[in-house]
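The complex appears here without one of its protein chains, the remainder shown in place.
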Amino acid sequence: MRRSLLLAMVLSAALALGSAGMAFAAEKPAKNQTLTFNLSVEPQTIDPNKSTGVPEAIVELNIFDGLTRLDKTDRPVPAIARSWKISKDGKEYTFHLRDAKWSNGDPVTAYDFEYSWKRALNPATAAEYAYYLYYLKNGEEYNTGKIKDANEVGVKAIDAKTLKVTLTAPTAYFLSLTAFPTYMPLNKKAVEAGGDTWYTKMDTLVTNGPFKIVRWSHQDKLEMVKNPNYWDARKVKLDKLVYTMVEAESTELTMFETGQIDLGHFPPRPELPRLREQKIVKFTPYLGTYFYEFNTSKAPFDNPKVRKAFAMAINRRQIVEKVTKAGEVPAMAWVPYGMPDAKAGTDFRKSGGEFFKDNDVATAKKLLAEAGYPDGKGLPPIEILYNTLEMHKAIAEAIQEMWKKNLGANVTITNQEWKVYLQNRTDGNFQVARAGWIGDYVHPMTFIDMMISNGGNNRSRWADKKYDDLVEVAKTTTNAAKQYKAMHDAEKILMDAMPILPIYFYTQPVLQKSYVKDVAISMLGFFDFSSAWIAQH
Amino acid sequence: MIFLLQYFAKRLVSIILVLWVVASATFLLMHAIPGGPFTTEKVLPEAVLKNIEVRYKLNDPLWQQYVDYMGNLLRWDLGPSFKYEGETVNNIINRSFPISAQLGLYAILLALLVGIPAGIISALKQNEWPDNLAMFGATIGFSVPSFIMASLLMFVFALKLRWLPAAMWGTPQQAVLPTLALASLPMAFFARLVRSSMLEVMNQDYIRTAKAKGLSGNTVIWRHAVKNAIMPVVTYLGPLTASIMTGSFVVERIFAIPGLGQHFVTSIYNRDYTAILGITVFYSILLVLFNFIVDIAYAFIDPRIKYVEEKE
Partner (left out) sequence: MELSPGLFQPVARQGSEAEAIVRPSVTYGQDAWRRLKQNRAAMFGLVLIIVLLILAAVGPYFVPYSYSDQDLDRTGEGPSWQHLLGTDLHGRDQLVRILYGARISLTVGIFASLINLTIGVVYGGISGLAGGKVDNIMMRIVDVLYSIPLLLYVILFMVIFQPGLQNVLLAIGLVYWTDMARIVRGQILSLREQDYVLAARTLGARQWRILMRHLVPNALGPIIVTLTLKIPEAIFTEAWLSFVGLGVSAPMASWGSLASDALSSIRSYPHLLLFPALAISITMLAFNFLGDGLRDALDPRQRR
C-alpha cells in the first residue's frame, strides 16, 4: 500500500512539475501576482472545526493545511502528514508528520491535530459538523455526552511527529476526510488566547496553509498574502489573493467583464450560451445530483409504477440544454460521474450504467396505465414543491408541462421560502419536492448512504431492508470488490423503487480569465489556489 | 414651557411603548414561522443539535428566552448572531450602519436638491416644456423600482460606458451609482409633491391678493407657496430617512455594499433570531425618532400647529 502510494506521489509530482514547466515555457508569469476571486458570500466562520459550508471551506483550505490535501483530481495526497501506515483491519492509521510551521513560527505538531479534533467533538463547542468525526472511535459517544473523558476518543499524539488514529469501522475514504476543514489542526495557544472569536482577530488567527489572512473586511472582502512559513511555500506563486463577497450574479458577471475580478463561479444562467460562445465560462464537474423526491407514503406516489412513469416522462436532455444550460449531464441513475470503482482508474457511474431511458414516454404511459391511471385518468392533482430560486422555478415549469403533455397529469407548482420548504419536506407535507445532494467526499458512499431507511436526509419515506443491509456490508468490509458490488446492488434497488427521480448531474460554471492558471477546482466545489499563478496579459 | 416638557415626556413614554410592542410582536412572529436557525438541508444528528441549543440557550422555555432577551435589550446587548459564528448583533450594526447611513444621506440630499427645485420650476412653468420634461422623468422614476434602476445604471455606466466601477464600496466613484439608484424614487416623489402643492397654494386667494398688492413674484412664492408645499415633503422625510439610512436590501445586494440593509432580509431567511430582533428594534428606534423630529418640524414650518391642547 505504502509503496504504490509513494510511487503515485512521485509520478504525480513529476507530472505536476512537467506541466508547470511547460506552461511556464509557453506563457510568462505576470509581474503582479494578485488574484481576485469572488467568493460571493461572507463566510459564516473560518474556524475549521465549526464551519459547514463550501464558501467557508474555500477560505479554510487555502489558509490551513491538514494531514492530507486533495490534488487536482480530488485524490488525497500527503500534506502535513509525510506518510502513513494503515493496519490490516483498516481501523488504525499512524500518521508521520513532516517539519512544518504555523504562521507565527511555532512548529505544527501531532498535538495540534489531537487538540483540534477533540475540540470539534467537545459538546461545549457545539460544532455542527462534529458528526464528521464520528468515524473516530468513541467520537460519537464523547460528542453526545455518553463519555466524559476526551482521552477515550480515538486520536492520540504519540509524540510531536506521530499521530495515531483509531476508527470504529474501516473507512475507505478516511484519507479524503483528513483533507476536510473539520480535520485541520489548530494552534492551541492562539485559539485559547482568542476565545470564541479567535479567528476574527488578526493576532490570534494563526494558520499553517499556503496563504494567510491580512485583512477581513466583513461582507466586503478578504485579503490574503502568501504565507512564508508554509512548508511548501516554494510551490505558492501568488503574492496576494483577494476574495470578494459579491452575491448578485449579474453584478459578479459585470465585475468580471470590467476586470474587477479574475475568477467567479455564479454566472447568471440565461447568459450562459453567450458566455460559452465567447469562451469565458467553463463547466467543471461537480459532485452532485439534482433530483425530485416523491413522498412515497401518499397516493399516487406510493405506487412504484407511478413513480417510474413520472421519471420516464421527463426530457432531461431538453432541460439541461434549454433550461439550465451549464453543460449538466442528464441523470438516469443516482450516483454521479467522477467517483472511483473497485478497479483503479474506473468510474463507478460508467461501470454502473444507466437504469432507464431518458424521455421514454411510451413506457411511461404503459406503466401509468398498469398502475390504474390510463392517460392520466383518475390521477389526483399533482403539486411540485420547490424552494424560491429562479433556476428551480424554470426547471419546475418545464417539468410541469412535460407531465401535463406526456401523462395527462394536472400539475401545479408551488414555491416556498427555504426554511418553510425544508420543514415541509421533513414533515412530509409534499407530493413531489425538488431536491439536490452534493457529495461530501469522493466516494459513492456519500450518495448511497443518504437513502437508508429513516435516514435524516431521506425525506421520501421510502424504506427497504435489503438496501440497508447492502449499505451496512459496504461500510464494514475491507474487501474493495465486495464493497463496490454492494453499492452497485444497492443503487439498482433504489432505481427500481424510484423514491427519487434523478434529473441531472451538476456542473460548476466558472468564469475564468484566460491569464488565470492552475487553479485546482475540486468536484466538491472547493477552489485551491496553492499552485495558481497569473500569466502575462 | 411646561406644556412643552409635558409633551416631550408623553412622547417619550409612547416611544418606549412602541419599541416594546415591536420587539414583542417580532419575537412572537419569528418563533411562529417554521424553521429555526439550525434547520439545515443536511439534517444534523439530534445530539449535535442538542449541543447547539444548549450553547445558544434555545432549549429554554420561550417565555424565559423572551425575558432574557428583553433584559439584555435594556442594556443594548443584542446577543450573538446565530448565523455568523462569533459575531454579535451589536458588532454587525456598528459596522454596517455607518455605511448604509452615509449612502442614505447622499441619496436623500440628492433627492431633495434635485426634486424640490424641479418641482418648483415645474409649478412655475406649468404645462411648458420644463414641466413636461420633469414630470415625464418623475413618472419614469415612479414606475421603475430601485432594483431595476440599479441594474440598468450598472449596465449602462459600468458595463457599456465603463465610466464607473460596477460595484463594491470604498471610493467616491463607487458611491455614485447606488446613490442614483436609491435617490430616483424619492426624487420623483418630491418633485411631484412640491409641484402639486405649489400649484394649489398659488391658486389660493391670499397669494393672488399678495400678487395684486404688488409683492414681487419671487417673494410671494418664497414666503407662502414653498413654505406650504414643504409640509408633505417633511412628512415623507421621516420614514424615508429611517428606512433609507438603514439601507436598502436590493441596492446593497446589487452593488455589493457591506451595509445594514441586506441583513433585514437575510436575517429572516436564516432565522437568525437575535439579528432579526436587534435590527428591527434598531430600525424602529430610528423611525420613531425621525417621526418625532418631523412633528417638531411641523410646528416650526406652520406655527398654527399645536400639539399641546390648551385647556379652554
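We just call them A and B in the order they show up, numbering each chain from 1.
In this text, a contact is a pair of C-beta atoms (placed from the backbone, for glycine too) under 8 Å apart; a residue touches a chain by one contact, two chains touch by 3 or more.
It should be emphasised that the depicted structure is a prediction, and the values quoted were computed from it without experimental measurement.
Taking every chain of the complex into account, the omitted one touches A, B. Within the full complex, the residue among B:R11, B:R95 or B:K125 touching the omitted chain is B:R11. Touching the missing chain, out of B:F38, B:Y66 or B:F155, is residue B:F155.
When the whole complex is considered, the residue among A:E249, A:D302, A:D347 or A:D518 that touches the unshown chain is A:E249.
In the complete complex, the residue from B:V43, B:L58, B:V176 or B:L199 that touches the missing chain is B:L199. Although one chain is not displayed, its contacts with chain B can still be listed: residues 10-11, 14-15, 17-18, 21-22, 25-26, 29-30, 32-34, 135, 139-140, 142-145, 147-148, 151-152, 155, 159, 185, 188-189, 192-193, 196-197, 199-200, 203-204, 228, 231-232, 234-236, 238-239, 264-265, 268, 276, 280, 283-284, 287-288, 291, 294, 298, 302, 304-307, 309. If you put the missing chain back, the residues of chain A touching it would be 249-250, 268-271, 273-274, 318, 322-323, 388, 390, 393-394, 396-398, 400-401, 412-417, 420.
Quick note on the criterion: only the chains that are shown with their structure count from here on.
One inter-chain figure worth recording: chain A and chain B are separated by 41 Å, centre to centre, where each centre is the mean of the chain's CA atoms.
On the chain B side of its complex with chain A, the touching residues are 33-36, 38-45, 47-48, 51-52, 54-56, 83-87, 95-96, 151, 154-155, 158-159, 162, 165-169, 253-256, 258, 262, 269, 271. Contact residues on chain A toward chain B in their complex (touch as defined above): 42, 44-45, 47, 50-52, 123-128, 130-131, 134, 140, 143-145, 196-197, 199-200, 217-221, 244-248, 250-251, 254-255, 257-258, 260, 417-420, 422-424, 426, 456-457.
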